[in-house]
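Contents: one structure, followed by commentary.
A single protein chain has been omitted; all remaining protein chains appear in their positions.
Read from first to last, the chains carry the letters A and B; within each, the first residue is number 1.
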Amino acid sequence: MFPGSTMLNYIFWMMMGALQVLIVMGLVELLKSHGRKIVWWQVSLIYLGFAVFCSVIAGGTTLMGEYETIAGWYFIGVLGLPVVICLAILARLFVMKKKSA
Amino acid sequence: MKTEACGVSRRNFLKFGGVAAAASTLAGSGAAGFAIGRSDDAYTGYGRTYQGADQFFNREPFRCETPAMMDPVGKVERPEWTGYLFLRLRALVTIIKSGEWTPDMGVDKLPGPVGDHYRSRPGELKIMLESLQRSVKRTQAWEDGKHERYALAGAYNMAYRKGGMDNSDRTNRIPADPDDEHMRTGKPVPPEDWDFRGIWRKKPMEFKSPAHASKLVKRMAHQFGMSLVGIAKFDPRFMFKGLMRGMPNKGHETWGDKVPKHWKSIIVFGVPMNWDGTYSAIGYSTSFDAYFRSRCAASLMEQFLKELGHPARAQFPGSNYEIMMSPYVQMAGLGQYSRAGLVMVPELGANFRPAAVITDIEFEYDKPIDVKMADFCLKCKICAEQCPSGAIPFDDTPQTVVRGFKRWRLDEEKCYQQWASGPTQDGLGCRVCVGVCPYSRKNTWIHTISRELEPRDPTGLVADGLLAMQKNFFKFQEAEDYRSDWDGGKESSYHNPPWWLRAENFLNVEKDWEYHGMD
Partner (left out) sequence: MSRKRVEQILALASICFLFAAWFAGGVRSKGEILEQIKNISSQIQGVTQIRPQVFEGYRRGNPSEKLYIGIAGHPSYGGLLQVAIVVNSNQTIERVALLQDTDTGTYITKVLGNGVLDAFLGHKTSQFPQVDAVSGATLTSTAMIKGVEKAAASIHGSFQPKEKDAFSKEEVVKAAATLGLFLTAVFISSRFFRWNKKYARLGLLGVSTVILGGLYGAQFSLSSFVLLLSGGWTKGLGSYTSLICLILALLFFFTTRKNLYCAMICPFGGVQEGLGRITRCSPPRKREWMKWSARLFTLFAMGMALYFRNASNATYEPFGMVFSFIGSDALFALTILILLASLFVRRPWCTLFCPVTCVFDFLAFVRSWVPFNREPWNEGRKKEVAS
């Protein structure tokens, strides 16, 4: 990924890994601020949705890197939209304040 | 407060988590360091291919007994040498030049085996004669102006052809060809002679076992620059009849269907053509960068085996064969037959140009594979839709029986007609089907996911999904648009050519053309 360097690739991925921890911690704080309980499988689901979305972006940009720019955009649009919708559903179920009865 | 209600307090979580993270980081650093030291990428000057790392697809889960479409449905016949288009073409041109026959005399008076071939296939001679005329137009078009637009593509092509492979003054071909030797000396050079020339050992060196032999030869093939290699038993069903280089007139009249006794095994190997040029077929692509490397490896392998005391004979492209390559590539477990008449391999798709060496060593043979590529062809049909000459069949399933096997049959006369009419310098190739095939992709993780997931999915849903994405996300040209502008086309390409093949980027040429393709 970093031509000419043998080390940067590994450093990059280690930092990415570290950032994931920060993301999850932030998600937990967000849930707290909305007054929701921290349920581990809910947090995991939301994080999984986020991870899938990142993969879709990565897939589309890989295609763009291969000079298939239009295909990359279509990939992100067609596969990313359902992921965003699912994330919205998850947000509605697990994050947004419950409507009073 | 919260600390009592939950099991782990915030402080503890961070403490233990922190320690775990630190330990992981240390382990990770250690592993990373080791991997870097061991990595193929550390071999400066000798990239992954030489380490064998470009043959990255694990074929073992997909081994099968018979390759797709190679279960005979009738009597299996060996092909006549006239079945090979380039030999046939050369013979036809010789007949016409000698004055023995002219086109207006009709196919019935066409002499010899070439005449027999065309008489048994009505309509094909007409296409071939048309191709000859178009070749003249193509040469004219090249001289009139295309030599400017395609200056770099043509020079790149010829660099390999004339500067590397085929200094064909009969003294300097790589690999050496027995036919050159025969033409030079006038004496017949049978395989019992040629294949053993250069061996100095009184007895061939014996391998510890067939498995040892396979492992060594495969490593050597990689070391000689080949990305993929496989070994199969030599099956004489796929050897031409009436064809043996080194014999007078290549054995057309005298060789018949003899099979040399020492032809026991065939080592098949190859490399891809340059990716970006291939995606910009027709005018900016070439086969010769891959051919050159495969031919070099064939020459090296021949000599290596002879040094160990074993006879060896190279089979190499353009037309220096006694065999059809495609069945052996399949039997060596490298890939599968496709709709377009090419053999596709998992790592490279249709972008694979092989050569081979025949020898008498007893190897541990590879078995064919079934990665459902041929199944994908059933529904895909992109190559057929994109073929500028309409030579690729649209049949849903393989329909044509050719010499005992039921498969898709490429209409080679129509295909060659496009070669003869394209905007190239030497009329040797079109390659649109290679570039547009969904399997012909570079190696990135998304393609790895498809490649590993699709053959393992019994429902076929992954294949359907991939095909839907391929057909809707990727934009293709009209088939006619690939043709030369004097032939009703626009000289389009699937992708626009890479920067290093655009003449206007480096030379004083006026860009009076438009690119029709994706960037």
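We take it that a contact is a pair of C-beta atoms (placed from the backbone, for glycine too) under 8 Å apart; a residue touches a chain by one contact, two chains touch by 3 or more.
Because the structure is predicted, anything quoted here is derived from the model rather than measured.
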{"item": "Touching residue (missing chain; options B:P190, B:G390 or B:P498)", "value": "B:G390"}
{"item": "Touch criterion as defined above, residue of B:D193, B:E362, B:D375 or B:E478 at the omitted chain", "value": "B:E478"}
{"item": "Chain A, residues in touch with the chain not shown (by the definition above)", "value": "70, 73-74, 77, 81, 84-85, 88-89, 91-92, 96"}
{"item": "Sites on chain B contacted by the missing partner chain, in the whole complex", "value": "381, 384-385, 390, 394, 472, 475-476, 478-479"}
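Here is the rule we go by: only the chains that are shown with their structure count from here on.
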{"item": "Chain A-facing residues of chain B, complex", "value": "21, 25, 28, 32, 35-36, 39, 41-42, 276, 279, 441-442, 444-446, 469, 472-475, 495, 518-519"}
{"item": "Contacting residues of chain A [partner chain B, same complex]", "value": "6-7, 10, 14, 18, 21, 59, 62-63, 65-71, 74-75, 78"}
